[in-house]
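Excluded from the complex is one protein chain; the other protein chains are retained at their positions.
Let's look at chain A:
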Amino acid sequence: MSSPDPQPGSPDKDPASKAQAAQDSLGNTEQAEDATTPQAGPAGAAPDGAPEARPSLGRLFLANLWAANTVTVTVLSLVLAIVVGAVLMIISDPAVLSTYSYITARPSDALNSSWTLVSGGYANLFKGSVFDPEAFTGWLNGSNGWQAVLAPISETLTYTAPLVFTGLSVALAFRGGLFNIGGQGQATLGVVFAALAGFALPLPPGLHLIVALLAGALGGAIWGFVPGILKARTGAHEVIITIMLNYIGTYLLTWLIVQNGVQDPNRTDAISKSVDPSAQLPRLLGDNLRVHAGILLAVLATWAVAWLLNRSTLGFELRAVGANPEAARTAGISVTRTFVLIMVFAGLLSGLGGSNMVLGSTATALTPQVVAQIGFDGILVALLGRLKPWGVALAALLFGALQAGGNRMQSYSGISLELVTVLQALIVIFIAAPAMVKAIFQLRAARAARLQTSLAKGW
């Protein structure tokens, strides 16, 4: 606790950091004292100011997240996750595992079968998400169309789009000092509102889509407003409220699907009517490829959030409140108003992410599973993206690729799709524990120290 004052910022490349570090520690002496005292013993003489000076759990977490803010740690985390994933593949395959029983007698058996399994699995992961050479040669000899070449990318982008929105939602709230665990609920409300507007409103094409998207955004915004206003007015913790609203949202969806006027009259199972084609997001590469305009909206949203955070007065307030609410209040910023706005915007983004799930190509009707896990995955995406809008977009792209590739890995290599989820979790765990990654790869201490101090430049 003594070292990391929250010093968020983009990695800066100029290595003037030693002097900076010295200055830094000078500047922070008072805080450092406050911070170390309570640790020093069971009866530390905490000066009165300590409770305020002591960073909150959230801010500490943020500081930790920033503390190893480099591409290096991210890439190494990916490598580690892939290694652990390989071990899991081997363990979960009985045939391969059995070769290990006689590994001392014939090690080549175990090694060869393991290599075949792991390399095949990851190759399929890649082919399913980025590029499949066979499809490419097939297109060259004319045995399949160009669509097959772009299919992996199309799948990746289809999975990416909603994650960008929920990731931005979580990241935006985080930057304002709030844990938005409610992306899932907000996305659920987004799905519900978007779908209702999509099949219940008879509107002309174009307008219908816009209205449906706005409805989805509104649904999410309402679900974000509730924790925001409760926090501002009553001090209720947003984590608890958003988690509870996730449940309420989920069961609201389950209940709503089977209501008259919502449920598909031709079906007995829990599925709603389909969204009118006029309210569906247009496909970008023809009907055979699933990629739709949602990905363009996602890019637009990323740009908008980046602008909001860095170039708008609201973003200034939000970042000030997130970094030091006391100073923000003293400077005349209404902290409570900012909390509400943050949550409304976060909900709005998640709601748009939800809309993607029912107005895009993944589904056109409400089912209990229509939202998938995009809200929760959004938390991981936000953390992986280091809470920066474009970082979040890239992280969503990675997660989208893992999803898309995971499908192929499952059908071609017989490796369970859940492995992808485990991989995603592992990546984030490694990123959240940068010290572990650094220790494993023996990153030089000097380098680590530089990371510590290089954090805080113009964000």
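Heads up, the rule we're going with is that a contact is a pair of C-beta atoms (placed from the backbone, for glycine too) under 8 Å apart; a residue touches a chain by one contact, two chains touch by 3 or more; residues count from 1.
The criterion applied here is as follows: contacts and distances are computed from a predicted model.
Between the listed names "histidine kinase", "Nucleoside ABC transporter ATP-binding protein", "Phenylacetate-CoA oxygenase subunit PaaA" or "Simple sugar transport system permease protein", the UniProt record for the complex's undisplayed chain reads "Nucleoside ABC transporter ATP-binding protein". In the complete complex, the hidden chain is touched by one of A:V79, A:V211, A:M244 or A:L314, namely A:L314.
When the missing chain is restored to the complex, the residue among A:V75, A:I240, A:A327 or A:A439 that touches it is A:A327.
For chain A, the list of residues touching the undisplayed chain reads 5-9, 16, 20, 23-24, 26-31, 34, 37, 40-50, 52-53, 311-317, 319-320, 323-324, 326-334, 456-459.
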